[in-house]
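Note that one protein chain of the assembly has been removed; the remaining protein chains are unaltered in position.
Every chain is named by a letter (A, B, C, D and E) in the order it is written, and numbering of its residues begins at 1.
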Amino acid sequence: MRPSKRAPDELRPVTLERGVARYAEGSCLVSFGNTRVICTASLEEKGPPWLRGTGRGWVTAEYSMLPRATHERTRREVNSGKPSGRTQEIQRLIGRSLRAVVNLPAIGEKQIVVDCDVIQADGGTRTASITGAWVALHECFTWMQNRSIISINPLREPVAAISCGIYQGQPVLDLDYAEDSAAETDANFVITGSGGIVEVQGTAEGKPFSEEEFLSLLRLAKAGVAQLVDLQKKTVA
Amino acid sequence: MRPSKRAPDELRPVTLERGVARYAEGSCLVSFGNTRVICTASLEEKGPPWLRGTGRGWVTAEYSMLPRATHERTRREVNSGKPSGRTQEIQRLIGRSLRAVVNLPAIGEKQIVVDCDVIQADGGTRTASITGAWVALHECFTWMQNRSIISINPLREPVAAISCGIYQGQPVLDLDYAEDSAAETDANFVITGSGGIVEVQGTAEGKPFSEEEFLSLLRLAKAGVAQLVDLQKKTVA
Amino acid sequence: MRPSKRAPDELRPVTLERGVARYAEGSCLVSFGNTRVICTASLEEKGPPWLRGTGRGWVTAEYSMLPRATHERTRREVNSGKPSGRTQEIQRLIGRSLRAVVNLPAIGEKQIVVDCDVIQADGGTRTASITGAWVALHECFTWMQNRSIISINPLREPVAAISCGIYQGQPVLDLDYAEDSAAETDANFVITGSGGIVEVQGTAEGKPFSEEEFLSLLRLAKAGVAQLVDLQKKTVA
Amino acid sequence: MRPSKRAPDELRPVTLERGVARYAEGSCLVSFGNTRVICTASLEEKGPPWLRGTGRGWVTAEYSMLPRATHERTRREVNSGKPSGRTQEIQRLIGRSLRAVVNLPAIGEKQIVVDCDVIQADGGTRTASITGAWVALHECFTWMQNRSIISINPLREPVAAISCGIYQGQPVLDLDYAEDSAAETDANFVITGSGGIVEVQGTAEGKPFSEEEFLSLLRLAKAGVAQLVDLQKKTVA
Amino acid sequence: MRPSKRAPDELRPVTLERGVARYAEGSCLVSFGNTRVICTASLEEKGPPWLRGTGRGWVTAEYSMLPRATHERTRREVNSGKPSGRTQEIQRLIGRSLRAVVNLPAIGEKQIVVDCDVIQADGGTRTASITGAWVALHECFTWMQNRSIISINPLREPVAAISCGIYQGQPVLDLDYAEDSAAETDANFVITGSGGIVEVQGTAEGKPFSEEEFLSLLRLAKAGVAQLVDLQKKTVA
Partner (left out) sequence: MRPSKRAPDELRPVTLERGVARYAEGSCLVSFGNTRVICTASLEEKGPPWLRGTGRGWVTAEYSMLPRATHERTRREVNSGKPSGRTQEIQRLIGRSLRAVVNLPAIGEKQIVVDCDVIQADGGTRTASITGAWVALHECFTWMQNRSIISINPLREPVAAISCGIYQGQPVLDLDYAEDSAAETDANFVITGSGGIVEVQGTAEGKPFSEEEFLSLLRLAKAGVAQLVDLQKKTVA
């Protein structure tokens, strides 16, 4: 029995709300249950110097949590003078995931910065971030098309992410915080709308897991992402 | 004529929404027009070491902006390794303002950390932060009273803040971003429910101002804060 | 009775000594009683990149204290890797105060850096810094005029600063350290030679203050600054 | 055809040399072809404060590269004031991988720090590090047993790691730098002596990969790790 | 011919002024020609943690320059987040030089921090610092004796320092900035009152120097230090 009473293959209630940030070119407030993340996409006319002359654009991501997004208050990272290893891992993951479905030359020599700021954290913040970030990025590209900055939409297809894990011996989909902190194995999957795998990360928290266990997680993830992608499509339609 | 068509002594629409952060002991989402700030109050059982043996508590504040709260994206301060001078000024101001109405010995040797995170910035983020932070702090103290951590509510009275300025030669209340960036003089006032002044900061952006001009700003501020305090009282009732 | 036996409206002995730094374009050693600050003004031919093409110059300020300027030794800020919030507040205040009386286009696209280094600290270091910095800046502009780098002196008028406070219920002028640490209210005023107000900062350290109290401090400040401006004029004559 | 002429399922020549650091409790110089890493294990009698009272020990890892381990010189991270995101990801991975096979309570309240310093980098530095680190850790535990600091060896079984990837459409084992920089998909596997999976990380560098492709990489990795584990066992015998 | 017209073995005018810092336990303003350094000695009742239980005290030094001590303004080190290599070298040298003549157990488990802040820099700031620091330290120890914090003066003998160099082929004493920047060889000597050598640092700026050249510099230094020690003795008498 999961703490949330969900079935093993049941997502938390997921919502995607567009246009939540008045000044950003694209934005989305994503909720996976009690996890809530504000995603914004900002067009920077002047990209980083190393883009110049490459004939293509770039999409990068930053991630942070409000100090009291968490059950206990977390110290701001600015006070330790640098993003933590965990933060850096997550923002690199979000950036890679988005770039996997973006036609970079179609952007021109510009950079889009996607910011994922966690307002409330109940597990799965990185997967919610990727899922919401795609919507914000889509809105940004539409904004650019409307202003004839780009001629075609550089997004090849949707991309979304979900976590799975083995909780009390049972493979389950979309871990919340209570499950995440007790799971024996924890895995994150980033999968495209057409079912291609962009990123797989599986970690044994306690004892190592078997190939069979891993494959059951992958199956759960594919089904979960399919639902997320449906919702993404409806949101941007 | 103000860009927002408001009368010179007219506040923007102000809202205070309690209980917006599921895990915090106290929280408030404050809006002054398009300026929106999430304020949370976190009880830290274990205060800073220098509190020990003093027989009193402490209230401190931190302030930050989401990168795309602003019209143009702002670089995260964690990437420069430290809070900017502006951030530090604001968080010191918020902390001082709150402490001015808190009976610190009534808290015991505990610390409350108030976080003000600006979700959207259209001028007046520091005054909105102080006004919302008081509500979050009130909610936190109520939470503590309900659990018998404290016996009386340590808040002596409300405190709120508002900006005023001289815009196109005219003293006006509650500057938005468009006014703020063009004002000749810019002043912030922190005033208690009983009308006591806690903090006054006036700056000539262009030519120096006269005592008379300054007094007209003070009068506008007193009337504006009275309205904010009314709203605070209704919110926590 | 003030600890220093001064009358409520009495400044400490103030001296301004020009030309104390052999290599600087302008310099002034300012004393407000036991508070002593070395102010230097340095012309930087090559200003910051953002000045280029603006057709005007810039004046900025930095502030620091020798570790043993204070009663107890203070740790050097270089050892914590960044200037404290207090330091940043003060250097921003000094810069703003000076710029309020400078005709920036008359400098050309150059930057003047004013350094205020506190040799001995007995309260009022920021107000002494502003008062002495104006003299150093004047000397620097004269140096530039003598070399035909500028044709007119870009200083429109003098600017000086003084602190006031409510000490044992009595409004007093020019707080020394003993008064400053016990004052109920503490305010700093930056005022020009012609009586215009450039900056007002009033803070209730204990209970809030009233409008009447604040006005009595402002009156003391105006009289005090008038004396400082007289001395500035004599010094640069 | 692989640049190194290896068969798709062929490891580079792998060597593990014990006892290379005179002062460390355990050490191993590991080579995967031209990739060379010095791994040392250091017993710290006094572990981190948070271990106290937990009744168990801890194993942590740090990772770095000599500046000229790489084809082009890489700037030292000390000069940017912090480890890069990549370095932090790798050292977290090494630590998790080792802890997965360590009986932490059997160490007592002590910490072992494993340092992996890359002397020469030709791809696969993180997998070589994990493989060599296990040998250094084993040597350290033997050292502790010989001195009766611990009674049983806390290592439950070997753990080793290998990278795989899809290079020119072909799944291949143990990518060197030439392959790594051109691979469409890149995956790292950390697997124990008994075949349990500790960590799986797969990333599409270009187009997403399919479940089938991923499974073929996993099969290559299992066979490769089996060879590495054999060599580890011979080395510590 | 030296730029200053001095004879090869002639010091610049040297002055040592005691008691220049009102709040410090010991202080000295030292001038070697246009080089001027404020030295203060601060007693810290609570030394660093590692002193505890050692039964002896410690003397440490810090060094800095005002930004406009130099011919061109120098950026404050706090702005780069750390002391430069040069600063660290100098403060380690000052600390070692002073400790060489201090009976550390006679201080008890206390620390004296000596701060050397260069007000004006015309070459030889480190040697002036050491020479003045000894006077400040002496004054501090006298202050401690007067309050019966220590029973005997822990200074065994004076220590002073001087630079020498080969300028236009000629060994000369006490280089000023003009000579220092053109000298072929530059050496600093720290020598005690009884003629013992505490520190020797010689550096070829251009071509290497011979043993004979080095010995001629040592001879100059010994004579120079003898004069400095005489002045130190008179100053503290």
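Some notes on this structure:
Heads up, the rule we're going with is that a residue touches a chain if its C-beta (ideal position, glycine included) is under 8 Å from a C-beta of that chain, and two chains touch if they have at least 3 such contacts.
Keep in mind it's a predicted model, so treat the numbers as computed, not measured.
Displayed chains that the missing chain touches over the full complex: D, E (touch as defined at the top).
Of the candidate positions E:P48, E:P105 or E:G196, contact with the hidden chain is made by E:G196.
Residues touching the missing chain, restricted to chain E, are 81-85, 88-89, 91-92, 96, 100, 187, 191-192, 194-204, 207-211, 214, 218 (touch as defined at the top). Chain D meets the missing chain through residues 21-24, 27, 34, 38, 40, 42, 44, 62, 64, 66-71, 73, 76-79, 81-83, 113, 115, 117, 119-120, 122.
Rule of thumb we're sticking to: only the chains that are shown with their structure count from here on.
The minimum number of touch steps separating chain D from chain E is 4. Distance between Cα centroids is largest for the pairing of chain A with E. Separating the centre of chain A from that of chain D, both taken as means of CA atoms, is a distance of 28 Å. Of all residues in chain B, those that touch two or more other chains are 81-83.
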